Structures are given as C-alpha cells and as structure tokens.
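Just one protein chain is left out here, and the rest sit where they should.
Order of writing sets the chain letters: A, B and C. Residues in each chain are counted from 1.
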C-alpha cells in the first residue's frame, strides 16, 4: 500500500520509521510545512536502509493536486496539525484516497468538513492511534456493560511539563459516560505516558493499563488501521470501529459443548 | 431464584453471605459434609438479617433426592470438593435443576460425568468464578487476536503458603495458547490473590490486572452466572460463554457515520 | 510485656488478635465505652486459643485508677477515639505506663495534653501505625534529600465510601513538604487502602507503594513499637523516631575497602 505522510515532527519521524520498516506500507513521500529538509529522503535522514522513496516536500513547494498526480498514494496518514486537512483533504477525497488522521483535536468546523469528506472516501480519525489505548477503551466499555454498577476511575501520568489533562484520558472518560472529575492527573519527571482504567468492585479490582514506551507506538497503530481498513467505498471510522470485529468471539472452538449428549446415554453412564 | 449451596468452608460462607444479601437469589439450604452447625441457619450463623431459610444440613442426614423433594431449588451452587457432584449431580440433572460449580479441579472421569449431566440440564463450571478473572481471560484472547505477534507474560501473586502455581494462572495461560513457563509465580506474606496478564509490544505495554480483595468476589461471580444463565434446556458452559454476548458491541450509537453524506453535498460545502 | 488495650471496634479486635498471638505482648485487658461484651474475654470472643486474660471492661464500670491498680500493665495501646486519652492519660503518666496511641486525629488541645503527659512517661503517637507506611515516609524523606529537585506525587486509593482525603496521605505530604494538591485521591469499590509515593526523574521513576490487606497490619506496627520503645524515662515519639536507627547503615561489612592497599603493591602488580 502506497502511503503519503503529513507531518515530520518527532511523532511524524517515529511513524515514518515504522512505515519504512514494514512490508505492508510503502512510504512515497513526506509533506511538511517547514522547508528544512526539503528534498532529502526520509530513509536517509532517519538512517534506515530502505528502497522506499519517502521524499520530503514542503507545502509551499506544490499544491496537493500536483503532489497526488505526480506521486499517487492509496492512503494519506496525517500527523501534522489541525490545518493539514485543508491542504490535502479535498483532493484526497476527490481521488478516493483513504485518510488516516491522528490529529489530536479538531474544531467543530473541521470535524464537519471531515464528515463531508467521508462521504467520498474512507476516513479514520483517532486522537490516540495506539493499539493499546484503543483496545483499552473497547474492553472498558465491555466491562462496564457487564457490571454497570462498578466504580470507575481513570489515572493518567505524563511528564511534568505536559499542560492540561490528557486528551486521551478525556476520550476514555467520555466513552465510559464519565465526567472529567473521574480523571486523576499525575505530572512528574519524564514519564512518557501511562493511562490506567481502574474498576473497583466490592471485593475485587480490575485494572486496564497502557504504558507508552516510545512514539513509534503510533506507527503500529497506523499499520493496524491500514491492515483493517473497512472494505467499503467511504465512511468515517474510529480505530474502535476497526477493532470491533475482533471482539466477537464466535470461534467454533468456543462453542459450548454437551448439548448433543443424550439423556439416555447419561442414564446409561450413571447407572453403571 | 431458589438456590441451594454445596459447601460451607471459608469460601462457601462468603458466597452465602453474598447470596443472602442479593435480591436475585433466595438461599434455600446449605449442604455440607461436616455435621457441625447442623440445623442452624446460615443467616443467623453469619449474623445477616434475612428471611431466607438457608438451613444447614449434612450429607449424612439425607440423600439428594429427599433434599430436592423437600426443599426444591432452581439452581445448585457448588463450592464443595470434587466429590460434591456425586452427591447431587444425578438428582439435579433428573429434575432439570441448573448446576453452577466452582470446584477448582475435576478428574477426567468427573469431567466426563459432568458433560453427561449437561445433556439433561444447564451446567456452568469455572474454576475461578470471579467476574474479573473471567473478563480478563476473554479480553486477553481478544487482544491476542488483534496482535498475534505480541509477547505475553502472566504474573500471579499469592500468600506465602499457597502451594504450586495458581490454577487460575494455568487456565489463563492455556486460554492464550501459552505453556506454564509463561507464568511467573510470586509468593509473599498474606497477598490474597493477584493475576496480571502483560502484553509487551515493541513500543508500548498493556497490562490486564485482577486483584482479589476478599472471597466474597466469588459471590458476585455466582450472581452474574445466575443472571446470565443461557435460556436453553441444557448444555455445558463456562463463565466466558456467558460473557461473550457482552463483547459484541453492535450498539446503534456505535455505527460509523458519514456513509450517508452525498458527494455533491461535499462539493457544495468545499466550493463555498 | 503486659498490655492494656483501649478500643474494641473492628481495628481494636484485629489488633487484639495480633497481640494474643504474639509472645512479646500479654494482653491484660480491653477497655471500651460500650457495655456490650462486658466481662467476656477477648481470646474467647475472637476464637483464639490463649492463656492471656484479655478481659473486656467498659469505662463506666470503673475508673482508670482502679483499673490500673487492679490490673497493672506496662503499656496502654489506644485504638479508641480522641477522648480515650481523657480516661487513662493522667493515671498512666502518673504510674510511668507507656502510651502508644494510634488515634488518627487529635485536636490542638489534646495534642498539648499529650505533650504534657510525655513529660512523665513515654508516649508514641502515630495516626497510621503500620510498619509499611512509616517506612515509606522515612524512605521518601531520604530520597527527597538525595534528589531535592525530583517531582513527587502521592496517590491514595480507598473504598468508595471513605469520605475525604486519607489522613495518612496528608501526613506523607506534610513530611515531604508538599501541599494537599500533591495528593490524588481514588475511591472505588472495596479497596482496603493503597498509598503510593511517586518520584518522577527526567529519565526514571521510583515508586514506593504500600498496600493494606487487613487491619491486622496495625497489630504488627504495635508489636514493632513495643519492641523498639526507646529506653528513656519519658518523651513524645513517632514511629519514625523508632525507625530511624535502622536507617543508619554503618555495618562493618559495608565499609569501603581498598583504602589500605599500598601504591607500591599496585605498581608491582601492574608491572607484572
């Protein structure tokens, strides 16, 4: 699958390096606002041995229409900012190029725009695109359905200088029907990122905990999305939507057995 | 629902106390091997204010057929030992009384017997009947399906004197296709019981952790089973089977949107 | 050592059971406000096989002077309420009987009274008398001295219905020169009690974590205090004071070696 990447900050670089190392994705280009690094190649810059082009361009160099005509891709992965979608959104949708955006926050207006784009192409948007966090959210929703009365608290830990409450924690809370007061925020030293959902039962606790080690975790999330993109012409999806099929455990091996056993066989057994 | 309880050791007492305090279950009797406490009532013995009979009997006092004729129940909950099923199994199955067994280990022969019983009535068997552990197992299987390449380790912590590896940890391992070498066993002081399933990804970790506070946790598990017993005449089930429907997240609210948006509406929007 | 116990609520009972099972302490009596259980014996009530008297009295039955004359003790352990000290304080001090109070909160006036008592006898007061929490406090102070710049956060978890912030967490915070905003409070289900002190360095974290399993933990704290009571005639102490000697690690085995090696021996070695 041919991939174009928007954004080449710390996270963008980590994601490129994951894409370059995966056989599923072929990194065609990187587009960024800054002209620094213009025309260098991502594999060379990152010191990764790869034949994928991954040429670095800047938005002032050419329009999205030119870019997509000259260097066609199947999917655009967006780790830039809220404005990135303005650059490529319309041209991508026109060409049916899938969009995977990990931009953490969009304005209401931008979200409306994205919803419209999703009428013409597949769009996946998730503010925290790691596998782990998205799994946690779905699993937590399941547990809440099983035990609606349980007490739930969310703890998030990040580096001292991270301002405000973690956006991911807010997404978790809202998915569980909780307000922000359920979130306990810890800021200390250089903690990369921890999210824990604690379920307190009267006589037991369940803790679902995700810990980020490095930004490359976003790259694995992107690869999961690329692999599990729905086979439909268009629509707006979350990573949760893509995970849902995995939660249906109707494997044959799991079928309850015993049903076929006959009563007289039983009587025969116990009689002897 | 009228409930009879087999076993009145530490766990049996904790479970009785949960049953007595729940409106879903009505504790008809307790049956145990020992004659101590014979004819006392469980609520009185446990100091719980309840109108439920909960009379304590011993197996030498009467046969199961007499017991079930005189004090009929809808379900028998078994926290006794491997041999308990010999006492009541056949008579329960004959009468279509559901069986919920939390006995931790059955011989192959007993399991065959139970499978036969399940041809005539509903049987739920789980060696660790807490909600939390069973949720962990199903959730872990889902995560392994999502990320088959992930490294999984299981850590179990218990009080110093607990001999051998935790049976629950073995069940978790076997459910995940892992051998016993994936289990790390910690024995120290008076730890009640902790099970953690650790998923190590290259750039992130997910930890699913269950901690028992008290034996009453088994009682909540029983109440979940009673509530979610399948509406079928017979069959052999695990708590997992009963949890599976909660893992299908096909709520309407979760349907991906955007699909209905028309392309021309989009063009209209971006053109303006 | 002959011990008298003030208070026989849930914690008082757990502590009695620890005292009865220890060879260091001999439980002479239990004094409580309520007349329930009057003249029964603690070992019999708790089902513990012990020759220690442990007779249960009520404060309305006799004055402290009578009690201490008829049933003399070496130390009074107080798990009653703020007012307990009024009953026995003066008479204990007069007789040089040591006082160990685990009452969680005293008014300023009561504290002044206790300070006065400590002019005549040894008084140990600690609102959380577990070994673990007191160790944590001293260890945390050490780490803060080693790394004064480190970020510290305190997390405390308790059962849903516990009102207000944990007093123990407040004691930890004030010992570390932190305000209450450093404390994150989690309330869920039946969690017995967890306190974690998190030290966030730029490139590492240290977590000191205490988890209560049962109230009997207070009993072990009392036994530590009884064992380590300073050999002085009077004074007011904390459990920390009693722990401090253990923190001086001047064992002979730990002495740095190498100092005695002679330079010419070295030259001889490297020359060959």
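What we mean here is this: a contact is a pair of C-beta atoms (placed from the backbone, for glycine too) under 8 Å apart; a residue touches a chain by one contact, two chains touch by 3 or more.
Just so it is clear, the structure is predicted and the values come from calculations on it, not from any experiment.
Of the listed positions C:68, C:102, C:169 or C:243, the one in contact with the omitted chain in the full complex is C:243.
Which of C:37, C:143 or C:229 touches the hidden chain is settled by the complete complex: it is C:143. Residue C:208 is the one among C:100, C:208 or C:222 that touches the chain not shown. Although one chain is not drawn, the whole complex shows that of C:116, C:165, C:178 or C:229 it is C:116 that touches it. Of the listed residues A:165, A:178 or A:192, the one in contact with the hidden chain in the full complex is A:192. For chain A, the list of residues touching the undisplayed chain reads 189-192, 213-214. On the side of chain B, the interface with the absent chain consists of residues 150-153, 155, 157, 159-160, 184-191, 198-205, using the contact rule stated above.
Listed here are the chain C residues that touch the chain not shown: 89-90, 93, 112-113, 115-120, 123, 130-132, 135-136, 138-139, 141-143, 145-147, 199, 201-217, 219-220, 224, 230, 232, 234-238, 240-241, 243-244, 246-250, 254, 256-263, 265-266, 269-270.
Throughout what follows, only the chains that are shown with their structure count from here on.
Of all chains, C has its CA centroid at the greatest distance from the CA centroid of chain B. Of all residue numbers used where chain B meets chain C, over half belong to both copies. The two sides are thus made of the same residues.
For the pair chain B and chain C, the distance between C-alpha centroids works out to 39 Å.
Multi-chain contact residues of chain B (touching two or more other chains): 213-214.
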